[in-house]
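Below: one structure, written as C-alpha cells.
A single protein chain has been removed from this complex, and every other one stays in its place.
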Amino acid sequence: MESKDSTFISIKRGMISMICFFKRDKFAMTGAIIYIFFILVAIFGPLFAPYDPFMMVKENGKLMFNQAPSVKYLLGTTNMGRDIFSQLIYGARPALIVGFTAAFFVMVIGTLVGLFAGYYRGRLGNILMRLTDVAFGIPFIPFVIVLVAFLGPSIWNIVLSMALLLWRDTARVIRSQVLTVRKRSFVEAARVSGASDLRIILVHITPNILPLSFLYGSLAMGWAILTEAAVSFLGFGDPKAISWGYMLHDAYVSQALSRGSFGWIIPPGICIMLMVMAGFYIGRGSEEILFPRLRKID
Amino acid sequence: MAAYIDPTFTQEQQQILMQQFGLDKPLWQQYLIYVYNLFQGKLGDSFFFRAPVIEIILKVLPNTIYLMLGSLILAYVTGILGGVFLAWKRGSSTETVGTVFTLFTRAAPQFWVGMILLAVFSFKLGWFPSAGASPAGVVYSSELEKLTSFVFLRYLFLPMLTLAIYLMGLPLLLMRTNMLDVMGEAYVDMARMRGLSEKRVMLKYVARNAALPVVTAMAVGIGYAMGGNVVIETVFSWPGLGRILVKAVSSSDYPLAQGAFILIAAVMVFMNFVADILYSLLDPRVKVGG
Amino acid sequence: MDKNRYLVKVKKLKKYFSVSHNLFRQSLEKGNTLKAIDGISFKIARGNSLGLAGESGCGKTTTGKMLLKLYEPTEGTYFFNDIDMTHTYDKKVIKFFRKQAQLMFQNPFEAINPRFTIGRALMEPLIIQHNGSDKEKEDLVKHILNKVNLQPAKNYLEKYPHQLSGGQLQRVVLARALITEPIFLVADEPVSMLDVSIRAGVLNLMKRISNEMKLTTVYISHDLALIRYMCHEIAIMYLGKIVEKGLTEEVIKNPCHPYTRALIAAVPNSDPEIKSEEPKIKNYVPSPIDLPPGCIFQNRCPIATEICFKVEPKMKKINENHWLACHINQK
Partner (left out) sequence: MSLLEIQDFKVYYRSFAGITHAVDGISFTLEAGQSLGLVGESGCGKTTAVRGITRIMDKNAFIAGGKVIFNGEDLIGFSEDHMRTIRWKDISLIPQAAMDSLNPVYPVIDAFNEILTLKGRMDLYSAKRRAKELFLMVGLDPKRLHDYPHEFSGGMKQRAIIALALTLNPKLIIADEPVTALDVIVQNQILTEIKRLRKKLKVSLIMITHDISVVAQTCDIVAVMYAGKLVEKGTAVDILKNAAHPYTLGLENAFPNLNNSGKKLIAIGGSPPDLVDPPKGCRFAPRCPFRIKDCQQREPVLKEINSGHYSACIRLDEIEKIRTKSKEAKTWIKTVT
C-alpha cells in the first residue's frame, strides 16, 4: 500500500515540478505551446483542410493553377492547381513523425553509446569513441541524401539515415557528462558497497544524465525536421507524403521564385522554423551553452 | 545494371564499360572493385558526363571552397563580434531580441532563406544574378583572376550570404555564453581590480578567452557548412561539389556521387585539422602535436 | 604473537600509472610512468587507527583506494583478514569484502547521489548486501541515522542532499559507510571541506562510533593535528613512499626524518606569542615521473650528504614504536 502511495505521490510531484518548470521558464513554455499547436493540427487538421492536398482543383472544368491568395484559396494554388493552405496543414504530420521518431532513436542510441563509452574507459570505451569520431567525420546531409537515394525515398528511410549519424552529438555530450559523474564520489561509494557495473550505470549514473539526453533529444527533433526539409527540397523526399520541404521543392522547380508567389514560398518555411524553434526553446538553445564543455574533457 | 549506362551507347560499348567497371559482377564484388580502384587513386568515370570523376570534381572544388571559406569567415567574424556585443548588453532587451533573432536564423531552413533572398534581391530587385557562378561564355585565365573579378563576386554574394546567415548562429550564441562564463572567472575580477578600463577587460580578458572554444566549435561549423553547401549550391545553381553530388545521386551516377562524397568528407577532415592547428596557436596551454 | 592480530597487512605495495598519451603504447616504460605508490609496507592491528599524512600528490589517497580494492596494485601484496586480496577474483569473497570495508569521502556534497533521497541513498548498500525484508532494512536505516545523531530519523528520510548542510551530509555519508556493519573504514580527508565549528562534531562522532563498533580505521589527511587527535599510529608519506612511521605521539614528539620535521615546523602555531620557525627546506616537490636514484627527499633536504644521492634509504626500526627511512638520522 505504502509503495503505491509513494509512487502516486512521486508521480504527482513529478507533474507539479514539470508544470513549475514550464511556468518558470517562458522559453520552454513557448516551445511547448508551439508543439501542442502543431500536434493538434497534425491530428485534427485534415478535418478542417478545405481541399485534398493532391487534388487538382478545377472550377467549371478549368484548372485553377497559380492562383493568388484569396478567400477561397487562402494561400493560393500551385502550378498544378493544388491548394497550398491544405498542403500546409497536411505537412504537419510528416514533420512531427520525422521529428519524434528521429529524436527518439537519437536519444536512445546516443545515450547508450555515451554511457558505455564514458563508463568503460578501456577497449569498449575506445572503440565506441572512435566510432563516434568516425560518425563526426561523415558529412551529414550528403550522407543522408546518398543513403536515402540508395534505400528508396520514404519517410522511414529518411528517419533511419538521420538516426544513423545524428546520435553522435548526443553520444559525445553524454560521454563527457558521464566522465564527470563517474568521478563524483557517490559512484565510488556505490562501488565500495559492492554494486555491479551495470547497477552503477543504471541506478546511479543514468538518472544524472537523463535531463541532458532529453535536452539533446529536443534539439535533435529540430535537426531532424530541418534535415528532412532539406532532403525533400533536394527532391529525395517521400513522394507520397506532402511535407513542407516537398512544398518548397515544388515551388522552387516550378519557378515560383521568379513569379514572386510569396504565398507559396513563405508559409512552409515559417512552419519549419517555428517547429525547430520550439525544440530549441524547450532545450533553451542549450546546445550552445553546453557545447564548450564537450571537448575540454577529452 | 545496364540501365545506368547511357542508352545511346552501342551494345559493344556497353559490354566494355560493364566489364571495365565490373558491372557484370554481383553488387558486393562491384563495391570491392570500386574500393580497390579508390586506393589506387582511381575514382572511375562518371556515367553521366562520360568523363573521369576526378576531373569533374576537381574542376568544381575551388567554387565550393570559395563559397565555404567566404561564408565561414563572414559568419565567424560577424558571429564573434555579435556575441561580444550581446554579452556586453547582457540583461538588456537588446540582448533578448538579439538572442531570439539569432535562434531564428538557426531554425530557418537555409535553402528557404536562400529562396527568399533569391526571390527578393535577384528576381524582384534584379541586384544579383539568379543562378550559376558566371555569365555564359566568360572564361577566367586563372583562379586568382576569377576570384578578384567583380562579376564572379556578384555571383558569389547571395549564396555566401545565405550560408553565412545560417552559420553565424553557432559562433554568435557560443561567444555570448562563453563571454558570460568567462566573466565569472577570477582573472577577470582581478583585471578589474588592477584598475583596467571596462573596455580593456572585456576585450583583452573576456573576449580573448571566450573565443577559444568558438574556434574549437569551428570543426562543427565546418560540418554544417559542408551540409549547407549541398543545399545552397542547389538553390543558387552554384557549380560546386554539393550540386554535383545532388545531380549525381538523382541520376544514379554512382562513381561521381561517391567521388564527390569522398571529396566533401576529405575537405571536412582537412578543415578540422586546420581548426585544430588554429586552436593550438591561440591557446598557449595546447602544444602543437601534443 | 597472535597471528590474527592484524586486520590489514600491506607489503611492498606499488601502484604505477601510465602517463603516456600514446593510445597504442600504454606500457610502463621509463619516462612515462607515474609512481603513485612505490613500495609501501605497513600493518594495522584490529581496532587500531592509522593516519596517513603527507602533502597533496604524495600517494595517500591512492593508498586508501588500494586498501578498498578500487585500484589493483602493480606489485606487492595486500592481506585483509588474512585473505590475500591482491589475487582474489572470487566474486563471493569480494562481495563480502565490500560489506566489511567502507569509505568516507572528502566532499560530502558529491558523496550522495543528488537524485536520491537520504533514505534511498542509505538503502542502496542494503539492497546490494542485505537479505532481510524491506521492513528490516527500513529499521536499519532509521537506527543508523539515530546513531550518527541525525534525530529524529524520520525528518531526514525524505530529504534530498541539497537540503542538508555539509555537517549533516557528512553524517549521512558516515551512516551509509556504517550501515553494512563493516569492520574496516577508510576516511579520506573527512572534514577538510567542513567549517571549523562543524568539524569537531563529525570528528568526535567518528571517534565514538569507531570505538563502539571496534572499527579498524585509516585516516587520510594533510593535517597532522587532526591525525594526532584521531589516530594511534601515523605514517608520513612523501612521493609515494613512507618515510617515517610509528605511534603518533612518538613520531610527532620526536620526529626523525627531515621531512617530518619540516612538516611539523610548518604548522602555524595558534599562540601569537610563540613565533613559528622559518621554513628550512627549499625547492618544490619534484615531478613523480622519472625520479633520480637515492633518497626521494634529496633535493630539498637540509642535511643530505653524498650517500643520499646514491643509495635509497631502507625503512629501519629505531625503537619499539618508531620506524624511519633516512641515512643520516638513523645512526
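We call the chains A, B and C, going by the order they appear; numbering starts again at 1 in every chain.
The definition used in the following text is that a residue touches a chain if its C-beta (ideal position, glycine included) is under 8 Å from a C-beta of that chain, and two chains touch if they have at least 3 such contacts.
Bear in mind that the values here come from a model prediction, so they are computed numbers and not experimental data.
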| item | value |
| --- | --- |
| Interface partners of the hidden chain - shown chains only, full complex considered | B, C |
| Among C:G76, C:G119 or C:G201, the residue in touch with the chain that has been omitted | C:G201 |
| Residue ranges of chain B at the interface with the undisplayed chain | 185-187, 189-197, 204-205, 208-209, 212, 282-285 |
| Missing-chain contacts mapped onto chain C | 55-56, 165, 167, 195-204, 222-226, 228-229, 249, 252, 262-273, 275-276, 278-279, 281, 284 |
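We take it that only the chains that are shown with their structure count from here on.
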| item | value |
| --- | --- |
| Chain contact topology (line, ring, star, complete or other) | line |
| Most contacted chain pair (by C-beta pair count) | A-B |
| Far-end chain from chain A, centres as C-alpha averages | C |
| Centre distance in Å when chain A and chain B are each reduced to the mean of their C-alpha atoms | 23 |
| Chain B and chain C, separation of their C-alpha mean positions in angstrom | 55 |
| Distance between the centres, which are taken as Cα means, of chain C and chain A, whole angstrom | 50 |
| Chain B to chain A touching residues, read off their complex | 99, 103-104, 106-113, 115-116, 118-119, 123-124, 130, 170, 173-174, 176-178, 181, 213, 216-217, 219-220, 223, 226-228, 230-231, 234-235, 242, 245-246, 249-250, 252, 257, 260-261, 264-265, 268-269, 272 |
| Chain C residues touching chain A - in the complex, by the definition given at the top | 23, 68, 70, 94-95, 98-99, 101-103, 105-107, 110-115, 121, 124-125, 128-129, 173, 176-177, 180 |
| Chain A residues within the chain B interface of the complex | 136-143, 145-146, 149, 222, 226, 229-230, 233-236, 245, 248, 251-252, 257-258, 260, 262, 265-266, 268-269, 272-274, 276-277, 280-281, 285, 288-289, 291-292, 295-296 |
